[in-house]
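This view holds just a subset of the chains, kept in their places.
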Amino acid sequence: MVIVMQSKCLEQDVEKMINKAEKMGLRVKHTEGKHQSILGLIGDTHLFETSVFEKEQGVEKVFRVQKPFKLASRDFHPEDTIIKVKDAIIGDGNFAVMAGPCAVESEVQIVDTAKKVKESGALFLRGGAFKPRTSPYSFQGHGENGLKYLKKASEITNLPIVTEIMDTEDYDLVAEYADIIQIGARNMQNFSLLKKVGKGNKPVLLKRGLSATIEEWLMSAEYIMSEGNSEVILCERGIRTFEKALRNTLDLSVVPYVKQLTHLPILIDPSHATGRWELVPSVAQAAVAIGADGLMIEVHLDPENALSDGAQSLKPKVFDALMKRVNKQHEFNKSLGEII
Amino acid sequence: MVIVMQSKCLEQDVEKMINKAEKMGLRVKHTEGKHQSILGLIGDTHLFETSVFEKEQGVEKVFRVQKPFKLASRDFHPEDTIIKVKDAIIGDGNFAVMAGPCAVESEVQIVDTAKKVKESGALFLRGGAFKPRTSPYSFQGHGENGLKYLKKASEITNLPIVTEIMDTEDYDLVAEYADIIQIGARNMQNFSLLKKVGKGNKPVLLKRGLSATIEEWLMSAEYIMSEGNSEVILCERGIRTFEKALRNTLDLSVVPYVKQLTHLPILIDPSHATGRWELVPSVAQAAVAIGADGLMIEVHLDPENALSDGAQSLKPKVFDALMKRVNKQHEFNKSLGEII
């Protein structure tokens, strides 16, 4: 951490900062500039916020040098994290696709969809039983029944289940059925929920918040990991920007960037990113090309009558074509060497 | 709701949409344009999402004409909502200030702060017992003990308590102590929590999410109200934009705009909006000038040693000067007539 003092600060302000940092167990190196003094703090600075110093008299700016996350950081865990769920693996260099409807609408719907996406090569079945909806008047999901329908579909197809949790009170229920527990974008900083899933033993799929910085996203992963659960899968699903032509702005460059910062696997969700099914296949292909560990794709047997997110859901036939394409792309990628 | 069909859509696509809308209980007016057909849907369209039609073949765009919220809408409830808590009133044309530390740090801290802010004219005591923090390594609040300290301070000063809830599981506990329950920005779309406080009988202070549109904010108010609790207070605390010079970008123009849309009272939080205590007084004054119903202000006896948000907290002396100023501004405002 680096503290830059104001140009007109007093000597005693500088001394006060040095004492404060030393009391916190940090060592301090002092540099006197032409206009300003600079203090370099050395030690476990990830335990402290920059604001601890920013508020002090005579301080102009405080910069963080060390990253504020540690368990999620590649610096402290250089090897890729690999997550194994039943027979499916994420993060081992292969490509994992999670597919299914936005919402579980009925047993027959989810069973039929599961069969279809399995045939096309999906490794996981996704489907929402508890649905976060902007409007209280929209379909809110079938709750426990939805989980039971998912279970049925999973038993028939042997696909592990990925489903969203919205509330700490539902943890035991959801964990009974889910193989991977999803934290949705709107709950990325629901810290109570992060701690709850962090105490559990189910892998967690952590979607990036609508306006979450990459650092905040990794800090949310750190929340989960600091409670003991190290199986976190990141999922980029588009961020909120000034551009409203598509549902969100997919920040695809995060894939190679996040892989520098963390050892956790990262998936791309082109369905929520674009909000338009006809754009999903080419965006999905780009996600493979750039090195994502997998995809999350919304598939619906009858998108025109879906209870939610129909506009961005693929029909099974299009999903099948997409799978063929992304598998080829993944094979193609493996044929390429490293550039850097 | 207005459906615009694609220029090259088939006649049967148009018919299908008409049938679909009619099945949903809506009436349809059909306009054939030079390039495109337009369908006007008439009825209770706030019960449906535009996506119900957007996904259909031949549809180009769907526009909402009616607002998607109803209970929160001024159209259906023209008079201002007035909320009374003990002796304090919000939304009646007077000006309500909630003040106190970001986090409750000790009994003596909160009691002393309460006395100070009461002397200066605050109507409510704010203070966090459960703290949402970006880092798991930051101070997370004193929990139930924090609530007890707040209670003590409230008993001594007779100031009602405003404190944040982070989890549905804590509802009974928080509601036992709080007079107003705060939903923080990061939980604005924690729909489980919205429903929970909506079922309760405590007024709710609903902060705007970091990247929440005004419509989404009012839909979150609608969630609370649709469960039966109509006492919702809005609080703008700055939104997240490309500009990082200050902590957030305060969207102060929302005050007169939101007052057109809804009957709910609205407060401004200049502390979180700017992140810098020295900007708080002038921003607070502007908030009064523009017609807000009150303020939420962070006050700390010793900001330099605060466990959180010290940089944006006022010392009691500055807060006292601020209160004198905003009270004068409020008196001044009352002396002005209506322009429009």
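Labels for the chains are A and B, by order of writing; each one numbers its residues from 1.
The working rule: a residue touches a chain if its C-beta (ideal position, glycine included) is under 8 Å from a C-beta of that chain, and two chains touch if they have at least 3 such contacts.
This is a predicted model, so every value here is computed, not measured.
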Response to the item:
For the entire assembly in this structure file, with 2 copies shown, the number of copies is 4
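Throughout what follows, only the chains that are shown with their structure count from here on.
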Discussion item. Taking only the C-alpha atoms, how many degrees of rotation bring chain A onto chain B, rounded to the nearest 5?
Written reply: 180
Discussion item. Suppose each chain is reduced to the average of its Cα coordinates; what separation in Å results between chain A and chain B?
Written reply: 27
Worksheet, complete the sentence: chain B partner, complex, touching residues on chain A are 46-49, 51-52, 54-57, 68-69, 132-138, 140, 166-170, 186-187, 189-193, 195, 210-211, 216, 219, 222-223, 226-227, 240, 277, 303-304, 306, 308-313
